[in-house]
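One chain of protein is taken out of this complex; the other chains stay put.
First chain written, first letter: the chains are A and B, and each begins at residue 1.
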Amino acid sequence: MHPTTRKLFPLLALIFLVGATLWATSFGTLPPADFTFNNGTEVKSIDPAQVTGAPEGRMIHAVFEGLYRPDPKTLQPQPGIATTANAADIISNHGKTYTFPLRRGAFWSDGTPVTAEDFRWSWQRLLHPGTGSQYHFVLSAYIVNAEKYHSGTVEIGDRVEVELPDRLRPGQLFPRGTMLYGRLLAIDKPKQPELAGQVTEEEAAAEKIAWKRQWVYHLEIAGKQRKFSQSSDAPSDVEKCLSVLLDFDEVGIKVVDPHTLKVELKNPTPYFLYLMQFYVTFPINRSCLEKYGYPGWIRPENLVVNGPFRIKFRRLRDRIRLEKNKQYWNADVVKLETVDALAVESSTTGLNMYLDGDVDWMPSPPGDVIPKLKNREDYHSMSSLSSYFYRINVTRKPLDNPLVRQALSLAIDRERICNFILRAGQQPAYSIVPPGLPGYTSARADSYNVASARKLLAQAGYPGGRGMRTIEILFNTSDGHRKIAEAIQQDWQKLGVDVRLRNLEWQTYLATTRKMEYDVARAGWIGDYPDPNTFLDLFVTGGVQNETGWGNRQFDALIFKATEEPDAERRMQILHNAEELLMGELPVVPIYFYMSINLVKPYVKGFYSNSQNLHPLSAIRIDERAKQTQKSRRNGT
Amino acid sequence: MSLHSSRGDKMEKMLHEAAQMRGSSLGRDAWKRLRRNRIAMLALVFLIALATSSLFTPLLPLQSPQMQHSQTRAFMPPDLEAVFLSVTYGDEVASEIPLTKAMEAIDARRLKLQSRLKSATSNEREKIDEQINAEQERYLKCFNQLWATPNAWDRALIRLRLIVFGDWCLPSLCGTDDFGRDLLSRIFWGSRVSLMVGVVATFVSLIIGVSYGATAGYFGGAIDNRMMRIVDVLYCIPFIFVVIFIISILDENQIKEKLLAWGIDKTVIFYLVIGAIYWLTMSRVVRGQICSLRNEQFVEAARTIGAGTGRIIFRHLVPNLMSVVIVYLTLTIPSVMLFEAFLSFLGLGVDPPRVSWGILAAEGVRVITPLQNFWWLVLFPGLALGLTLLALNRLGDSLRDALDPRLKNR
Partner (left out) sequence: MIPFLAKRLLWFFVTLWVVFTISFFLMRAVPGGPFDGERNLEPDVKQAIERRYRVDKPLWNQYLVHLGMAAGLLSEDGQFRIGVPDLGPSYRIRDFSVNQIIAQGLPVSASLGILALSFGLVVGLFAGVIAALRRQTWVDTGVMLIATAGMAVPNFWLAGVCIILFVFLIPLFPAAGWGNLSNLILPAFCLGAPYAAYIARLTRTGMLEVLHQDYIRTARAKGLRGRQVIIRHALKGSALPVVSFLGPAAAGILTGSLVIEKVFHLSGIGSYFVEAALQRDYPLAMGVVLVYTVVLYTMNVLVDLSYAILDPRIELE
């Protein structure tokens, strides 16, 4: 090597280092938004058909608008794209038909009007099996034939739709390939393969789906008979297709005219209007999606919205910057020009930012500081429609014995958990359905009583816990869950039951509970709609969310009976009876009901606590004067 | 030696040193030098004391590390009031009584049963045996309430402690946590997990690293080249990533059951996995040393008298690595302990009610906010961790200095 290079090298290295440092410290600065809040995490998506979480819900509520939107105080449906929320104007046919008149002044941000067809198409997308939406049941459970469309069930004589494999973008549902409509004449089904040996439910289901793909459908289309199959190795006279589904026209979602949408329900559903303000039912813009494809249509520069805000930019894991959508039909009431939704995951960091004045609204502050926050004026708390409970695997000994389960439940000191560990005013739970649902009284399990727990345990054959194996409590990695598990471990240990704790990270925890490889597992459930059924129908025999191995014919019958009961009062009574059964058998041990807690700066107006923790950004405004005084007071001290 | 001392001084010093020069083994020589280093000795004493205390933790008059008093003692600052051990005792009707009382009751009944056993018929004997077993279980359950399934060694120490100190415990000198558990006792019990992670994981890394590095270094050439390439490639996979996945895989139910049958629980897996990851650097260091030692005369000599490869590596080469390895060990233990703390921060550490310093430190950081001042929960775990790692680091540095042959006889 040349000696000069050698000599120059340290100098070059130094220059490089200084240059790099200079680069590292040069940033564009960002002017602060009118309102900044902590959204808790990076949102998975802004596509209403893809998401399930509350942070995503906040963003979708900000950029899209459905038929209704919740009143920030009472959560009563307020007219959104629909012009009226008055039940008498909408509901007919004994509560089974809903006719929604749509607003004429509502536009997409590309200037086209929002029509009934947008809803029909968006809901078709939501229901289409290829979309894979987890929340499809919000429609499919209630609307006529929606479940049939979603599950891909077709019967001889049905009108069906066939999609040919000529999509513009092969991997994507939209724009769709050529659609053919006709009548189903017959289905050739090959022999269903026998499953050898032990197979899990999951494998059996996959096998069944694979088998269904081999079917050959005989159709009559425009007077001609044609054969279709999803399988690519079908005989040559069979045409290949992507799917054979029920004709969507058969589903009870009808466009009467561009500004009238008609929905037919299977049963009268008292809370259907509430579902219509749930973000999954919000429409998206078809031409935008078909033009850019997935996920291009969600990019801020492409996204066409109809809600109060539009996305200005999105910095991953940092923030989503929203700005006011001038084309929004009700733009006059929206006071905020810009909003920042931060994706701060650590609640301690979030609290620091809130206290430091970088954030105006901070949901769920860390539990440990709540006693200090409780008496401040910026502390807002409200019981929420969700329960925290322990699932018990009733297929394992000794937990198959109801006496043991009752003893375990009786020995949990829920008051201590709520008052000394959670400390945010959570209510101890003795039922699975949270309080506060109008017209419903919960069935209660017995409250804390160690003496009778001991008696039950002795009755079950384990006096003082002797002879009983170690019970394992499974929970997913989280500080809060760990604390509760530790508290319950102590309670059960005092009963004489040895307890081991097992902490698994989220995905492994899910897989483990699903495979029922646990004794006792922590769980939580957030109500999807304000009705006891959202909690109770989880535990029907073999239900997808049951996961306890528990099943009871009588319980199943009651849940089914409730769906068909038109009388609201009697329906609630039936559900109450079902819960009574559940709380007697205790395959799930309720622990407490969640609280939603928010820290909101006093100068933020239009923020109200409510049971679903929904806080529409369109209602929020900032009292500038109060903000200035607070800032100067802070700087002064 | 100072650079600025005058030349005459230097000369004199050197003469003095030359006069003192004696033949002595490297080890003894190093020890002599180490003993002169006051900080190193302090560190060594501290570490020995720590190791002893964590081995004999159950013997110390500490409060239960897991008994919760959330209603009465949560977030207590350091405090001087003594506490006494108590358990909930009874079958259908139970009450809270001092632990020694419960032990006495159990022991008395057990003695009575045993005396009856002598004069019993075989039919009765079975029944009495059953009752004795029940008493044994009762006794275990009392301990489980306070110390989460202690093993036989710990139980023996606890019994000894009950004889010496009775129910009396040290006051909460370091305050209590959110559950009202005594922080002092949790730090002592946590030291067992943290030190264990450090020592076991380092030991595992030592075994793998030395065997691998020594083999590569001894054979040299193509084998060495290939083996070291593998190390290079493995280096390029982030640790944390591998740890998460391996722990998750080994935690799967079927594998877990199998491992439990072998007596390997999650904590042990945790130690082993970390150890299995830290061997890379060790193997490089060892290989480098072996490469330079390989051509020394004593290896030739061993080879000429017909010693096998394994014998040469482990009998002749490895002992010569001791100095490098010891120094490296004192530096690996701290990094392993920090890694454990890091995993605890992510919530991937050992399962409660076991604690480690990492968990305590992470917990402390979580509860200090500008709104409340639970300084003891941050300070003491940080101090425990900090002092131990500092001691290990200082000791490692001093050992390196002491073992440096160029500093011989100084």
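Note that in this section a contact is a pair of C-beta atoms (placed from the backbone, for glycine too) under 8 Å apart; a residue touches a chain by one contact, two chains touch by 3 or more.
Since this is a predicted model, take the numbers as computed values, not measurements.
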Inset, instruction - Check each of A:134, A:225, A:554 or A:632 against the chain that is not shown and name the one that touches it. - result: A:134
Legend entry - Chain not shown: contacting residue from B:164, B:223 or B:237: B:237
Legend entry - Interface with the undisplayed chain - residues on chain B: 1-3, 39, 229, 232-233, 235-242, 244-246, 248-249, 252, 334, 338, 341-342, 345-346, 358, 361-362, 364-365, 368-370, 378, 382, 385-390, 393-394, 397, 400, 406
Inset, instruction - For chain A, enumerate the residues touching the unshown chain of the complex. - result: 1, 5-6, 9-10, 13, 17, 20-21, 23-25, 27, 29-30, 42, 44-47, 50, 52, 129-134, 136, 151-152, 170-171, 202, 205-206, 208-209, 295, 298-299, 314-318, 342-346, 348-349, 352-353, 355-356, 358, 505-512, 514, 524, 544-545, 547
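Going forward, only the chains that are shown with their structure count from here on.
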Inset, instruction - Provide the C-alpha centroid distance between chain A and chain B, rounded to the nearest whole angstrom. - result: 44
Legend entry - Parts of chain A lying in touch with chain B, wherever the complex brings them together: 348, 351-352, 355, 366, 368-369, 372-373, 416, 419-421, 450-451, 454-455, 458, 463-467, 477-479, 482-483, 485-487, 489-490, 493-494, 496, 498, 500-505, 508, 512, 515, 517
Inset, instruction - Can you check the complex and tell me which residues of chain B touch chain A? - result: 66-68, 70-71, 74, 88, 90-94, 134, 137-138, 141, 144-145, 149, 178-179, 244, 248, 251-253, 266, 346-348, 351-353, 365-367, 369-372
